[in-house]
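Every protein chain except one is present and positioned as in the full complex.
Each chain carries a letter (A and B) given by its place in the written order, and its residues are counted from 1.
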Amino acid sequence: MNEIPLTHILFVSTALFFIGMFGLFTRRNMITMLMSIELILNSVNINFVAFNKYLFPEKLDGIFFAIFIITIAAAEAAVAIAIIINLYRSHHSIDVEDAGEMKF
Amino acid sequence: MSTAAILFYIIAAFILGTGILAVTTRKIFRSAIWLLFSLIGIAALYFWMEVEFIAAVQIIVYVGGIVVLIIFSIFLTQKSGSEMAKPLQGRTMISLLAVLFGLTLTSTLIFQNEFNSMSLRPFQLNVADIGTQMLSTTEHGYILPFEVVSILLLAAMIGAIVIAIKVKAADEKTLN
Partner (left out) sequence: MSIYSYAALIPLLPLAAFILLGLFGRKYFSGLSGIIGTTALLASTVISLLTAWQYFFVDGKVNGIYQQIIPMKYTWLQFTANVSIDMGIVLDPISVMMLVVVTFISLMVHIFSLGYMKGEERFATYYAFLGLFTFSMLGLVLSTNIFQIYMFWELVGVSSFLLIGYYYDKPSAVAASKKAFIVTRFADLGFLIGILILAFHAETLDFQTLIERLTSTQSTQFISITSASLLGVSMLTWGLTLIFIGGAGKSAMFPLHIWLPDAMEGPTPVSALIHAATMVVAGVYLVARLFPVFAIDGSALQVVTSVGAFSALLAAIIACTQTDIKRVLAYSTMSQIGFMMFALGVSKNGGEEGLGYMASMFHLFTHAFFKSLLFLGAGAVIHMVHSNEMKDMGGLKKFMPITHLTFLIACLAISGIPPFAGFFSKEEILMAAFHSNKIVFVVALLTSGLTAFYMFRLYFSIFWSKEAPIHENGHGEGTWSMKVPLIILGAFSLLAGFVPISQLVTSDGAALESSINIMFSIAPVGLALAGILLALYLYKTANEKPQQIAVSLGGFYKAAYRKFYMDELYLFITQKIIFNLIGKPAAWIDKNIVDGLMNMLANITAFISEMIKGLQSGKVQGYALYFFGGVCGLAILFIYLLK
């Protein structure tokens, strides 16, 4: 455990974060965008746990953050799916390029 | 190089590899499966970091709940076998550049910073401690966020139902 410095774990989580960002920018399908957002949230979770483990061993705050993040991510995914389904009903497509009503 | 280190690098590679596949593959069902594997990889990482409780929660909630939910919504909205549309021209390039830029920036910050540990005590995760602290009302207690989160979950449930509820007559036409 001690052989892997904190920075390596942080690098992994950062890379995962940006992978998720790439997916968010690039994907046209709303559900795949949601999947990318889940990746981002997970990377943040890894960050919290790693910090807690390496820098603040006698406290548990990072763990709690991770727990709450997981909870809220679940709630958010549920609401997002509901919105996507609603949007699908009006546009008959979940291509995000088709939902451009906010254009000038 | 000890076993732990090698294991870590294998898990890290697995996470990142399946993550990249999840955001680049053209078939949507495969993307969901790659996401599934990535989340499992993250659970494995938690196991490696000896925070078993979080790993268990991750598997139960994320893998068993969210990914299943995503798969259901895929079935509800489109044919899962066909290929998805390609991203817009130039979008891939710009996003790649932006992301690489962000990655280098953050990596520079990470590797330049000195992370000094406050104490040398090894980290031990006790589930009982989690429970006690979650419900304690003292300064480091998380009782308030706990209650708020439960209300949030209730609101999310109701909200999801309200948003997705069908007005009967219109919906039978659309689903056919």
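By our rule, contacts are C-beta pairs under 8 Å (C-beta built on N, C-alpha and C of every residue); 3 or more make two chains touch, one makes a residue touch a chain.
Note that the structure is predicted; figures quoted are calculated from it, not measured.
In the complete assembly, the contact with the undisplayed chain comes from B:I94, out of B:V68, B:I94 or B:M157. Taking the complete complex into account, B:G102 is the one of B:G102, B:P145 or B:G159 that touches the chain left out.
Counting the whole complex, the residues of chain A in touch with the unshown chain are 21, 24-26, 96-97, 99-104. Although one chain is not displayed, its contacts with chain B can still be listed: residues 91, 94-95, 98, 101-102, 105, 109.
As a convention for this text, only the chains that are shown with their structure count from here on.
The distance from the centre of chain A to the centre of chain B, with each centre set as the mean of the Cα atoms, comes to 5 Å. Across the complex, chain A meets chain B through its residues 1, 3-12, 14-16, 18-23, 25-29, 31-32, 34-36, 38-39, 42, 45-46, 49-50, 52-61, 63-64, 66-68, 70-79, 81-86, 88-89, 92, 94-95, 97. Of all the residues in chain B, the ones that touch chain A in their complex are 1-2, 4-5, 8, 12, 15-16, 19-20, 22-24, 28, 31-32, 35, 38-39, 42, 45-46, 49-51, 53-54, 57-58, 61-62, 65-66, 69-70, 72-74, 76-78, 84-88, 91-92, 94-96, 98-100, 102-103, 106-107, 110-111, 115-119, 121-125, 129-130, 133-134, 140, 142, 145, 149, 152-153, 156-157, 159-161, 163-164, 171, 174.
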